[in-house]
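Excluded from the complex is one protein chain; the other protein chains are retained at their positions.
Entry: chain A
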């Protein structure tokens, strides 16, 4: 059996979540990797990749040409795997539609080549499902599989032509510039909620994030209120994180937020309301005003 893994390359490096997808794909046998846009050399350096399919002509990862291309080579593979990223969730279900396959999203555990565990109901239940499709198409949660190392391999690279896309055209992308680690890859995450009161107060998280080399996240209500941009949202429909340390500041812990962070190793909650649900999943809690606790925490670190 050979699996195909879709790898996302950013700034010349394979994203951590994609390296986790490689680990998952390797469970099925040999692994070929496919890279859209530049970055084939970073993919070729990953140990465990047998062959890299490079599609430099598809720099913008539009789902339509990407899925068309994947469908044209799918018959060579038993499994097609990507990380459960925005890109993976855009492209792989479309590929599944082209191949008339039922995709299996957000896999957190592989039981065997056809049996997978995935969360449902915002992670309040874990479903084990067996697929009868000839080709299994799955996205996997980065937080559930160790990322493969960045180097040590030297796979051959084959270049493929990109299909043309007329119905769907890329216009532009606006990426928020940040020197901080990616949310899904950070060892420490500090997130703010509605209790931060406004966007300016999110700055209070920065000195602590600096000291801990942490990524900064936000609850859905903080994002909905315009305190933080959407890419910072942690939760059922935002980023799923499982860092070593998660610090929740001024957020109540709605079901959909817990779905995105409750697998963190150590959880800290800072909230004025002692009854807030976040305290039920927190290892350490401080009941108090975040505007007093945050400066004190910065000093104590």
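Keep in mind that, in the parts below, a residue touches a chain if its C-beta (ideal position, glycine included) is under 8 Å from a C-beta of that chain, and two chains touch if they have at least 3 such contacts; residues count from 1.
To be clear about the criterion, contacts and distances are computed from a predicted model.
UniProt records the chain missing from this view under the protein name "Electron transfer flavoprotein subunit beta", selected from "Branched-chain amino acid ABC transporter permease", "Nitrite/sulfite reductase", "3-oxoacyl-[acyl-carrier-protein] synthase II" or "Electron transfer flavoprotein subunit beta". Residue A:105 is the one among A:105, A:193 or A:217 that touches the chain not shown. The chain that is not drawn here is touched, among residues A:125, A:164 or A:200, by A:125. Interface residues of chain A with the unshown chain, by the touch rule above, are 10, 62-64, 67, 85-87, 89-90, 93-98, 100-106, 115, 119-133, 166-176, 188, 212, 220, 223-224, 229-231, 236-237, 239, 244-245, 255-256, 262, 265-268, 274, 279-288, 293, 296-297, 299-301.
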